[in-house]
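Could you have a look at this structure, given as structure tokens, before my questions?
Here the complex is missing a single protein chain, while all its other protein chains stay put.
Our next item is chain A:
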Amino acid sequence: MWIYEKMLEYPVKIKNPNPKMAKIIITQYGGPDGELGAALRYLSQRFSMITPQAIGTLNDIGTEELAHLEMVGAMVRQLLKGASLEEIEKAGMSAYYADHDRGVYPASASGVPFSAAGIQSKGDPIVDLTENLAAEQKARATYEYLINMADDPDVIEPLKFLREREVVHFQRFGEALRIVQDYLQEPHLFIMPKPDFLNK
């Protein structure tokens, strides 16, 4: 089960609306390398994971991704809330506006609605953890591209925080993968001395 804490993991306080940034930051909400996909990927994979460390890591990083989803949603909302129609039109956001006004809808930067086709849950611990290492790197790269496009420190600071978390998650998944590999290599037999009659 889950419980909700009525605070963000890291503050989002954006003074100036900017639909141009909202249009691309939305990709970390509902895009192929976004937080929704990340949460769904880890929280689905955990059911078939092995070793307590790797199971806990999937469960808990999956949960943190939900807090990141909330932060990204807060960013998109604050960037859109006070934007004028003219600004929205100039930012090339008319199509989004027609479908969602200034609401937050899970889609990629190019407008493709969220799809689980971009994530995998393979039932194989090595496959899943290896996928997750790549996923964290893809998300890190996305945050870097977003930071490259941003010039408002109110926007850059939370993006930097989220980027940093991808780096930490990558590290934790690397450790989990090593733990699972070591576990799979251990002989799971109770060794006993061979009785003499078997040596004859």
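Simple rule for what comes next: a residue touches a chain if its C-beta (ideal position, glycine included) is under 8 Å from a C-beta of that chain, and two chains touch if they have at least 3 such contacts; residues count from 1.
FYI, contacts and distances are computed from a predicted model.
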UniProt lists the protein of the undisplayed chain, choosing from "Heme chaperone HemW", "Probable chemoreceptor glutamine deamidase CheD", "Spore coat protein" or "ABC transporter ATP-binding protein YtrB", as "Spore coat protein"
Among the options A:Q45, A:Q78 or A:S121, the absent chain makes contact with A:Q78
Chain A residues touching the chain left out here are 3-15, 52-53, 56-57, 60-61, 64, 70, 73-74, 77-78, 81, 153, 157, 168-169, 172, 175-176, 179
